[in-house]
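Before we start, here is the structure in question, set down as structure tokens.
One chain of protein is taken out of this complex; the other chains stay put.
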Amino acid sequence: MATIYIDHKAYEVTPGKNVLETCLTLGFDLPYFCWHPAMGSVGACRQCAIKLFKDEDDTKGRLVMSCMETVKDNMYLSVEDPAARAFRAQVIEWLMTNHPHDCAVCDEGGSCHLQDMTVMTGHNYRRFQFPKRSYKNQYLGPFINHEMNRCIQCYRCVRFYKDYAGGKDLDVFAAHNHVYFGRAEDGILESEFSGNLAEVCPTGVFTDKSLKAHYTRKWDMTMAPSICQHCSLGCNVIAGERYGELRQITNRYNGAVNGYFICDRGRFGYEFVNNINRIQQPLVRAQIPDAADKDSLYRQLAKILTKDTTIGIASPRASLEANFALRQLVGKENFYQGVSEAEAQLMRNILLTLNSGHVHSPSLKETETADAVFILGEDLTNSAPMLALAVRQAIRKAPFEKAAEISIPTWHDAALRELAQEEKGALFIAYPTKTKLDELADKPLHLSPDEIARLGYTVAAQLNTNVPAPEGLSKHSLKLAKQIAGILKKAKNPLIICGTSLFNEAIISAATNIALALSGKEKKANLSFVIPECNSMGLAMMDAPSLAHAMEVLENGDVDTVVVLENDLYRRGGKGEIDLLFNHCRNLVVLDHLHNETSNKASILIPVATFAEADGTIVNNEGRAQRFFQVFSPKNENFRESWRWLDEFRQFQNGICPEELKAPENLLAEMAHLMPQFKGADTVAPDADFRISGQKIPREPHRYSGRTAMLANINVSEPKPPEDHDSALSFTMEGYKGMPPAPLIPFFWAPGWNSGQSVNKYQAEVGGSLRGGDPGNRLFPEISVAELSYRNHIPSPFIPSPGEWLMLPLSHIFGSEELSIYSPGINERCPKPYIAINRKDAKDLNTAENDIVQLQIQDQLYFLPVRIMEELPQGLAGIPYQIPGLTGISWPAKGTLTKGNT
Amino acid sequence: MLSTDEIRRIDHEIALVPVRKAASIEALKIVQHHRGWISDESLQAIAAHLGMSAEELDSVATFYNLIFRKPVGRNIILLCDSISCYVMGYEQIYAHLQALLHIKFGETTPDDRFTLLPNPCLGSCDHAPVLMINQDTYRNLTNEKLQEILKEYK
């Protein structure tokens, strides 16, 4: 520790950090713009000036930029020094000379770092009397709005977009006071992380276009801590509502998971909540009219939810609470995972490893510290975008290690980049097509799924001779495997990444072998699994049979009623087999929030709450259980949590008059009791009866406005705000005003810090963990608890078979996920259906780019335009995975191609 | 599309630096030398050749004074407007140029013969006022001399 003196007071601080972050950690209100805790310092804005004195006796001192000074022992500093204060106010005055002062019509107003800093420095009188410069704005696509006149040239946008996230199409142009931040020409921002510009920009240059469509100021939102529902990583988000509509998703800092950023699918994928296609009320389709009230619904359900002849089909996108409530309703024996046998088997393989404790499944934060990465069979940017961003940091930062030798501190962004230049950490990617991360890879290896597995097995065998090795490998592949093995072995912190995307179990086995071979007694190797959906892990951990088994019992005719929970089964298997499944059941009860092919088949359809209207717990790919909280109480009282419906069904099934379930944590406690693997999932957040000074945590900022007026068109008397019996959060602005426990932070705000930058105040150390620890509990053992032997299901070499194509499910960040596609912006970015084949294969088929070919998969026929992918191995045909029009396929799949009519 | 000659010259510059991108300024100079200015199409072609995005290269191109991202005339007049030439009366020279060519700084004559640009110090302060036309520097300018000088450029 170092002792520093700020305005004559001594503080014990960590040496080596920069003075700005240290001051912020200590609670000083020191203004800044260009510095960002995740991106480091560059010294451009000059806003964070303070006085540095030579020693105790120096009274004059000199101005320094606190972001560029390293904390050393016996440092004498002053934040309050008049010259420093005057300079900070002056910097704001300069920045404001050209700022349009259009706060009233600016989307950033009320959560604007520039506003906050302006107030903080005390600048309030305009002396600049000349015309302001003005710029033309650009069209940047459906996600981000551009208003260059507001720019204060802090360079954060390009530093995030280019340097941090690897984007190519945003940059700074021109020089002196004409610098312009944008694209070369109007057009959609290509980066999958563009939405972060809205949070990285300290003012309103880059703002959330989806919010603009139903704009609400931050202070007028009802907000709750939530978890992203759109992939398996479980990024923490804040969801905001007004007038019964979900209006915005922003990043919720979690030091171990997503840090400061989220991907565009996560940020903009929320609009399904507001979709017109929501199921509005219970429907009993045998009845006329089919709309049912609660009583008639229960009467109907009581008849068919008979024990022993009802099965439940659970969902990887439903919470633990919902899935468990279903299990309790139908009984353990009648409870099925709502996923294909293939997917269930992949997950079993993964769980076998994770339950053994032999490898370490790293958090996203830990991923950033890997110094060599081998990715097998995943296109991370599309299947787990934030993991791709984390890997990018690992590869980018690996060469920074040598910076310490010449005393460049880790926060000195510009100097680190100048030193490292084009150097990168080691990255190997084996995937059938090009991926965005290929540009960082030592060797992008475009292989068929089985060949990826064979390469993986070979690498493992190079690391440990006990590992079974494939036979008949080419010299070239062997050399490559040796090279990869050599680099992984040398690395201090190697990371292997694989996943379920290609539906190839051998890849997972091979990757597991590599990680096991790398793991020593001292240190376990890192192995990350990318899995399909937000609660795939939680569902798999419930260890239930797959849909295939449900099918069997249905075929046997022992079942009358099938309850499907939040699951469109047409995304789980071939259309024919799912049709057949539904034909076998007499009563089909579906609980979901959006109409879909499955809900269309329901005899009884029950509307349920989305993540924004429900509390729930889900388990992410690393095994971290995390709680999301209801954001608002929906106007439609039918939008009830699945677990609440299901729990009530259980009660009347047992002959009890249903009583509203209080506190979902009771369900979790029961679950952890019955299934010890979930121990910890029940304690990820304080219970519903948690209070601070007898108060709940308000979901609304204290400046929330219009409460007395917003419903005056219905009734001039202000209605009683809805009560929340399920959590320690309240749906009002009243309640505890201080800092809530980390899992219960509904929004970031601190006095003087209205923007999201107020997160500084919530962290134990700026850029580190939230006070009290980052939320979420990891459920898998950290120490070896079971034997785990090397896998040995080595596939044979892949040989294309004439006439039969191995179908490749190609993930697309915008399109492959079920719910986000309902957002208009995401829909716009979704690719049109296509079929990707190798040029040679195309020639053999006598087709060229954009020619239509006829694809037969199982019983389905598709007509798709050809997209030639040079790198794709022969015998493989890729189609976008699960985009609209390409569902109803049982994966893995083979297909036949014929030239169609153009 | 870049010409074979342009590519050859750019590749020569690439060979001298440890990373392709580092030849960006040289590449811009080469193409501007051949074409007079850098159009959006030229920019994209150079960027592609260097493995950069158009944004990345334009960020560099627009930073510097003498990469022209708009069409210019056949002859570029760079009139020094810095301090020694200010003292020695560049403003009169500028006024005279405007009268002769009917263009201001930043403009091109309708016949594309001249583009007139202001330029910081040309390093001939002991012979101010100074201007450059294309590769040639003219010192100790007077209005009379100017007329004669311009005749040389068609």
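Labels for the chains are A and B, by order of writing; each one numbers its residues from 1.
Here, contacts are C-beta pairs under 8 Å (C-beta built on N, C-alpha and C of every residue); 3 or more make two chains touch, one makes a residue touch a chain.
Heads up, the rule we're going with is that contacts and distances are computed from a predicted model.
Protein name for the hidden chain, per its UniProt entry and selected from "NADH-quinone oxidoreductase subunit F", "3-oxoacyl-[acyl-carrier-protein] synthase 2", "ABC transporter permease" or "Ferric reductase-like transmembrane domain-containing protein": "NADH-quinone oxidoreductase subunit F".
Here one chain is not drawn; of A:418, A:782, A:804 or A:828, the residue touching it is A:418.
Set against the missing chain, the residues B:22, B:72, B:100 or B:150 yield one that touches it, B:22. Touching the chain that is not shown, out of A:68, A:461 or A:578: A:68 (per the contact rule at the top). Along chain A, the points of touch with the absent chain fall at residues 42-47, 49, 62-64, 68, 86-87, 90-91, 94-95, 97-98, 127-128, 130, 152-153, 155, 172, 174-179, 406-408, 412, 414-415, 418-421, 423.
Listed here are the chain B residues that touch the chain not shown: 16-19, 21-26, 28-29, 59-60, 63-67, 78, 81-84, 86-88, 119-128, 132, 135-137.
Methods note: only the chains that are shown with their structure count from here on.
Separating the centre of chain A from that of chain B, both taken as means of CA atoms, is a distance of 49 Å.
Against chain B, the residues of chain A that register as touching in their complex are 162, 168-175, 183-185, 421-422. On chain B, the positions that touch chain A within their shared complex are 18-19, 40, 43, 53-56, 58-59, 62-64.
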